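Presented below is the structure to which this report refers.
Excluded from the complex is one protein chain; the other protein chains are retained at their positions.
Naming follows writing order (A and B), and every chain is counted from residue 1.
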Amino acid sequence: MAKRSVLERINSTSLLALVLILVNSIYLFEAIKTAEPIKNGEVGITFFPIVASILLYIAAIIIFIAGIKEKSVLSFQLSRIGKPIMVIFLTLIYVLIFKSIGYFISSIIYVLCLMFLFEEESGFKKKKLLNILFTVIIVALIYILYQKIFGVRLPIGEVF
Amino acid sequence: MKSRNIISIILVIMFLSLFSIASFAQDFPTKDIRTIVPWASGGGTDAIIRVISKIAEKSIPTAIYVENIEGGLSGVGLYEVMNAKSDGYTIGGFTYDSIVTVPRQELVPGYSLDKVKMICLVTKEAGAMVVREDAPWKNWEEFAAAAKENPRKISVGVDGIGNAQHLRLLKINEVTGLEFKVLPYPGGSGEKKEALLSGEADAIMTSLGDFAPLIHAGEVRGLIEMADQRNPQFTDVPNFQELGYEGLVKGSFVILATTAGTPDDVVAKLEQIFYDAHHSDEFRDWAQETGVVATWLGTDEVTDYAMQVQEDEFEMIQKLIDDGVIEG
Partner (left out) sequence: MDNLLGILQGFQTLFIPGVFIYVLLGFIVGTFFGAVPGLTATLAIALLLPVTYSMDIVKSLVMCMGIYMAGMYSGSITAITINIPGAPSAMMTAIEGNKMMERGEGAKALGQAAFASMIGGTIGSILLMIVAPFAVKLALLIKTPGKFSLILFAFVVVILAQRKSIAKGAVATILGIMIATIGIDIMQPAARFTFGIDPLVQGIDLMPLIIGTFAISELLIQSEKSSDEYKLINKEMLKQKISRRDFLPTIKEIKEIGLMTYIKGALIGYFIGVLPGAGGSMAAFISYAEAMRSSNDPDKFGTGTLEGIAAAESANNAVCGGALVPMLTFSIPGDAVAAVVLGVLIINGLQPGPRLMTTQFHLVAPMFAALFVSALIILPLTLYILGPYFIKIVTINRKILYSSIALVAMVGGYVSTYSTFQMLMTLIMGVIAYVLRKQNYPTVSLLLGFILGPMIEKYFRRSLYINDGNPLIFFTQWDSIVFLLLIVVFYYFLTKRKGVDIKEIIEKNRS
């Protein structure tokens, strides 16, 4: 077997470990910027986070080394992560519009889109009406639970 | 064509809503009033605001509902009040931290007391120090004598370093010349009770109301209160004023406030609603039962009171920083 360079050996395990090390460095930098860990003999607000950060470096480096010793190489299956990314994107939109356009419209859009995403490959068109019906029922049930039973106010939308 | 229609509808709605605020204030309230408690549900401030708003609700045609929005030492929830519509339908409960700590430390960006209109003060609780019933000190004099002999040895629990009760303790130090070991218990009054009963802390900075069940049960004794008159529910606890110490009248409170810019007659209506609730037997009885001290300051006085507290505390904190007692 030809010897591979470290760069070639990067796989998903070691890549995530590298990301963790990077995030950890940002965290540590923020800690050092905020305050001294120990001042006048007193433990300050960043002492404990800095200890945690150092421990995370150690653990992440162990994983990184274990990762580059693995035989697998970096590979992406775009087909696998396509849908999760869509779900993340949809949820993000939902959060952003939730308060401004209100619970009802935003939730109906959100649930309908999720239904579409989770639908069997060809089924959506066939059951369009059924899907809309289920969406309205789910959204209404949650509304009744909160607003009617528990008296919690869900946003009705700022534009109305 | 279509978009112009939408714009005109929006304009009409805006106009109508302005109109309804401006001239129908005598009908206030026509919809439910949102009350924000910036602390966890189940806590002391939460109970006070929930009870008074439940009673107040009976005198109006709509509901008053409570939402608990925690975070930023009350700053996060109250920030919502500051940014609500100026129509009096959003109210928040302000405590010591909301008036002093949050603005002073600039914990929540955009937070400013200029953005609220205070309605009334409903409760006031003097700071106090309590010890276990079986503690070797029977009264303040004995406690002070022991502290003088052993500076920094007797431990006193406070809520957090640089928080209200710690500042009160530092003020006591300054006036009396005593020094204590400070232990922080930021987890609410439960944690402090635990510390006192387990013997970890020798004394606790608190309010007598918070420790009422344990005082009544004979587990804990009120040592001294930071007030100028005796607490009607704990008449055997002396205060600093009567022992001849100056400047040791300090405590916390619950102030109700709405968004700045709310029309005066709406604020007056809100004041009236809460005045009636506050002076009802139901509220008084409840306060008596649970050790809460019901006090009333109306719209005319409450803002001056709060600003005075803020000024005094800022001045004191600055002095402590200058003296190197605490950090900025």
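Basically, a contact is a pair of C-beta atoms (placed from the backbone, for glycine too) under 8 Å apart; a residue touches a chain by one contact, two chains touch by 3 or more.
Just so it is clear, the structure is predicted and the values come from calculations on it, not from any experiment.
**Q** Give the residue, chosen from B:Asp228, B:Asp285 or B:Glu311, that touches the chain omitted from the document.
**A** B:Asp285
**Q** Which positions on subunit A touch the chain that was left off?
**A** 12-13, 16, 20, 26-27, 30-31, 34-35, 41-43, 45-49, 52-53, 55-56, 59-60, 62-63, 66, 69-70, 80-81, 83-84, 86-88, 91-92, 94-96, 98-99, 103, 107, 110-111, 114-115, 117-121, 131, 134-135, 138-139, 142, 146, 150-152, 154
**Q** Under the stated touch rule, tell me which residues of subunit B contact the chain that is not displayed.
**A** Contacting residues on subunit B, toward the hidden partner: 40-44, 46-47, 50-51, 54, 65-73, 75-76, 80, 97, 101-102, 105, 107-110, 155, 160-163, 181-187, 189-191, 193-195, 197-200, 212-214, 216-219, 285-286, 289-291.
By our rule, only the chains that are shown with their structure count from here on.
**Q** For subunit B, which residues are in contact with subunit A within the complex?
**A** Those in contact with subunit A are residues 10, 32, 34, 63, 65, 67, 327.
**Q** Which residues of subunit A touch subunit B once you look at their complex with the stated criterion?
**A** Its residues touching subunit B are 39, 151, 153, 159.
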